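With one protein chain held back, the other chains of the complex are shown just where they sit.
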Amino acid sequence: MSLPPDEHPPGLVLDARLHLLDRQVLDVDGVPVCTVDDLEVHGVDGSDLPDGTQTAFVTSLLSGAVLATRVFGGRPPSSRWHRIRWTHVADVGTTVALGVRGDTLDVTWTERWVRDRVIGRLPGGRHDPG
Amino acid sequence: MQVVRALLGLTALAVVAGCAVGSPATTVDEARALTAPLEQSSSAVGTATLATELLGDDRTTAAVTDTALLDQVHVLEEAADAVATFVPADATGAGWQADALTAVRDAQLAVADARGWANGAGSDEASVVAALDASAETLEDLTATLDEVTGQ
Partner (left out) sequence: MKRLLGVALGILTAIGGFLDIGDLVTNAVVGSRFGLSLAWVVVVGVIGICLFASMSGRVAAVSGRATFEIIRERLGPRAAGANLTASFLINLLTLTAEVGGIALALQLASSVEPRLWIPVAAFALWLVVWRTKFSTMENVTGLVGLTLVVFAVAVFLLGPDWSELADQALSPTVPAAEGHAVYWYYAIALFGAAMTPYEVFFFSSGAVEEKWTVKDLAQSRLNVLVGFPFGGVLSVAIAACAAIVFLPAGIEVSSLSQIVLPVALAGGKLALAVVIVGIVAATFGAALETSLSSGYTLAQFMGWSWGKFRRPAQAARFHLTMIVCILVAGAVLMTSVDPIKITEFSVVFSAIALPLTYLPILLVANDPEYMGEHVNGKVTNALALVYLVIIVTASVAAIPLMIATGAGS
């Protein structure tokens, strides 16, 4: 009699809906980066539309315009997705912690744009509140 | 679907019924429609009297009294508008409307005069307060007459 095959795939096992979606993402310094608006999931064979019969891996957290498709339905072209690669994720608790700085990520481009074009240009915008 | 239609129908009915209030049918309704702006005017004149007397006793500043009187000018304007746009059904109603309009106009005059005094223009406190009191009395009498009709 042989042991049943090990069905647990390597890596963190998560209920994506329960533990990831809509969680706050914090960077390595604890600064809020975004909320997990959606996930990019690949099957073990590398297909990007796993049908549920095979084990799937979360490859990226998505944020930005994909939020609209969560609310209203549909699927934006993948060229419009802003990804945080799963390799950047350090920990998953009540928040998702990253191991990198939020500033360097694609998803924070609106923050940088508003900072560089508007807020940073107003007097006192780059100083601590006194 | 039928529930939705029923609800829509009820809503439409409610809206129509709500609009119908604007055009009073009976004498009692007419009297009631005029009472509201008259009470509003009495409230404005009462406030104006209080604000004026407080300034006379040196208990408020000119700025506060001026603002209070200005606010009452706006209230009276609203009341005058309500009376002027009222459509009477018969001669009795028309008579009440004319009386009410005169009373509200007098109140406007008295409050405007008080505001002039508060800002240092002409007349004296006694005559200003007397005018306000007279206006308050007229408004009260008229309201009492109408109240007899509505039976309140």
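Note that the chains take the letters A and B in the order they are written out, and that residue 1 is the start of every chain.
One rule holds for everything that comes next: a contact is a pair of C-beta atoms (placed from the backbone, for glycine too) under 8 Å apart; a residue touches a chain by one contact, two chains touch by 3 or more.
Here the structure is a predicted model, which is why all the values come from computation and not from measurement.
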| item | value |
| --- | --- |
| Chains on display which the left-out chain touches in the complete complex | A, B |
| Touch residues of subunit A, complete complex, unshown partner | 21-25, 31-37, 63, 67, 70-71, 94-95, 102, 110-112, 114-115, 118-120, 122, 124-130 |
| Where the missing chain touches subunit B, by residue | 14, 18, 39-40, 42-43, 46-47, 50-51, 54, 58-64, 66-68, 70-71, 75 |
